[in-house]
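Just one protein chain is left out here, and the rest sit where they should.
On to chain A.
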């Protein structure tokens, strides 16, 4: 099976001349369709930079990023925006909902931008809202709902276009443990039932334990990779903790 996402020797350097700082160097990996991949590492390791680069929000200094047959490194700004619209979905730590729109309208937005007919939009929005359990909230404004509900709205917005690849940047970072578990379970369900491909950056071992595979990043480089395989979520959680303590990062973040 050809991989959905192919990352080859990606590097990212900030600054010019003597003041350069290497955030990422020589990163290569592949993600197959339907995978739920986690990216972990201590703060400053380059997790978010990697995600931004993969998500086309930032551009890599070197290397190639290929999603299906499209090489993102060779695309222009406007093309990238269109590519994001058609193929990618995003979930952010701080939700990034638009507070002048209702929950429904927030979810509608990416479909409206893609110029989908109104009828089709309604059907899709209702389906995804049901999946995330926010059908009751559709006509509320973001300031009227809780953080967990906001994040589920943001997730619905990311998934409503049925993107090829979903990027989640610390999606549980601002949530209490109950909301976090709900959200992660929804994502995990979605991953299994609809074969959605998800890539999630997190520093939280609990959140990471929902993934099937975890990439560890240290000082801008890929340091280790573990597979969940047939382990239960609890066993996988323990394994993640061990890796984290061995690479010396994220121990403080353990619950």
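A few comments on the model shown:
Basically, contacts are C-beta pairs under 8 Å (C-beta built on N, C-alpha and C of every residue); 3 or more make two chains touch, one makes a residue touch a chain; residues count from 1.
One rule holds in what follows: contacts and distances are computed from a predicted model.
Not shown: a single chain whose UniProt protein name, out of "Cytochrome c oxidase subunit 1", "Deoxyribose-phosphate aldolase", "Cation efflux system protein" or "ABC transporter permease", is "ABC transporter permease". Between the chain not shown and the residues A:30, A:105, A:126 or A:219, the one that touches is A:105.
Within the full complex, the residue among A:74, A:115, A:178 or A:234 touching the omitted chain is A:115. Contact between chain A and the unshown chain involves residues 55, 57, 77-78, 81-86, 88, 90, 92, 96-101, 105, 108-113, 115, 118, 121-122, 141-144, 157-158.
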